[in-house]
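Have a look at the structure below before the remarks.
The complex appears here without one of its protein chains, the remainder shown in place.
For chain A:
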Amino acid sequence: MIKVEKLSHSFFVGKKNNRQEVSVLKDINLEVGKGEIVSIIGRSGSGKSTLLNLMSGYIKPTEGDIFIAGERVTDYKESVWAEFRSDHLGFIFQSFQLIPSMTAYQNIELPLVMKGVPEKERESRVNAMLDKVGLNEFREHYPSELSGGQQQRVSVARALIVQPPIILADEPTGSLDQETEKELLGFIQELNKEENITFVIITHDEEVARMADRTIRLEDGRLAADREVAAR
């Protein structure tokens, strides 16, 4: 489903005369199969978020190639990326990234609105999604009126509403308490089982890593380990 080949990324710091190249990712090769849950772990600064951002198309790699759903996305322009994202990818962020002036309903509906889905169809899909994430009674609440767990569920619902085959999650449990974290991980497993959605999850939480099918460890921008998790 996702294939990364010889991927390297570096960026520059400092001004003209004092410019330095900082290498973040070095020669990464990995593959994520359909329906897999893959966790990427590593210390802070190991390059795991950069790897996810490259897979999301938010930044372009310095070297190497990325293939998603059989398409080489490495050189995609921003506008092509936009369409590709809305068709193939769902995103879950650590800080939820909900639009504060929109209600839970509107936030979940937003990807469908942007895709131009007719209003009636949107309504039925969002209602079904609200039921699925258990937030129907909070549909008219604004993000500031929801708990962290509820906000993350809205975020998950927004990611799922376009029925993407892949979900990229950046520290999805980072802002949650233990109980809510458990709940969310259970939900991810359920979605993976029922709808065969592929998950790539960046985390430094052992609990999340244990739940995954595979765990990839990054150290200093290099792939240090790629092993299957024994049992879930």
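In this text, contacts are C-beta pairs under 8 Å (C-beta built on N, C-alpha and C of every residue); 3 or more make two chains touch, one makes a residue touch a chain; residues count from 1.
Criterion: contacts and distances are computed from a predicted model.
S.K.: Consult the UniProt record of the chain that does not appear here and report its protein name from "Cell shape-determining protein MreC", "Acetoin utilization transport system permease protein", "CoxF protein" or "Acetolactate synthase".
M.R.: This omitted chain is identified in its UniProt record as "Acetoin utilization transport system permease protein".
S.K.: Can you work out which residue in A:Ser39, A:Asn53 or A:Gln150 touches the chain that's missing from view?
M.R.: Hidden-chain contact among the options goes to A:Asn53.
S.K.: I'm checking contacts with the chain that's been left out. Which of A:Leu7, A:Ala104, A:Val162 or A:Ala209 qualifies?
M.R.: A:Val162
S.K.: With the full complex in mind, choose from A:Ser79, A:Ser124, A:Ser144 or A:Gln178 the residue touching the hidden chain.
M.R.: A:Ser79
S.K.: Thinking of the whole complex, not just what is shown, which of A:Lys34, A:Lys115 or A:Lys193 touches the missing chain?
M.R.: Per the contact definition at the top, the residue touching the missing chain is A:Lys115.
S.K.: Kindly note down the residues of chain A that lie in touch with the hidden chain.
M.R.: Against the left-out chain, chain A lists 53, 56, 58-59, 78-79, 82-83, 85-87, 89, 91, 93, 95, 97-99, 101, 110-111, 113-116, 118-119, 158-159, 162.
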